[in-house]
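Shown here: the complex without one of its protein chains, the others still in place.
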């Protein structure tokens, strides 16, 4: 059995962003030399997500608009959390819709994906340094 | 250590559907002869979900109506994604609410479930061939 651990670092220039991290996860899997097992990828911060969906810019605009409808950033006093001095109450809610992370099967040394699956980092409170954890267990 | 991989194929006659796949996952676990480990089941397509909840038709109607409220199929021009020629923008959003997949503990050769847990395939853009991946790792 082998394990491999890798962190990816982000500092998005905007408050919200979607970043395709598929190649970085594939690279980590290659480094691991693991052929069979599970790869788990998760945001290490609680105002961000890792999710799998389509690499299509229109869809990402749809997510942005929809999440803003479901959990608007403003007015800031909408969120009790913002009384702590933060302005990211909405980001903690958006992240629950999109999820903390994903588990991907590893088969024959590859991410065992359907035809359109891509892995994204979803940032909802950016402009600061944040991390994603990749952990791969297998043989 | 052993691994077992199996695909389930679907072509639902309707755009949206919930299909109970608990028996298929249990059958895959039996084939694997794995007694201890993890079983991960996920949609391989980005407009579908695998989730765990109750096998109760009223609840499935509630999910259908609620997801349609949160992310309506129409008007189609509500979604930038549909400008690509697709009409499934809503399905990519619905799938995020219901999730891509589930991890189930395997204990003594069985899915380690609470009293009412059942596994469902959630289709949000059906009438085409799509797949679910079952991957089991353990011993």
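Letters A and B mark the chains as written, and numbering starts fresh at 1 in each.
The rule we apply is simple: a residue touches a chain if its C-beta (ideal position, glycine included) is under 8 Å from a C-beta of that chain, and two chains touch if they have at least 3 such contacts.
This structure is a prediction, so every number in the text was calculated from the model and none was measured.
Screening B:51, B:79 or B:121 against the full complex identifies B:51 as the residue touching the chain left out. Within the entire complex, the positions of subunit B that touch the omitted partner chain are 1, 36-38, 51-54, 56-59, 61-63, 66, 70, 97-99, 102-103, 105, 107, 112-117, 138-139. Mapped onto subunit A, the interface with the missing chain covers residues 1, 3, 5, 38, 40, 42-46, 70-71, 79-84, 89, 92-93, 95-97, 99-101, 103, 131, 133, 135, 137.
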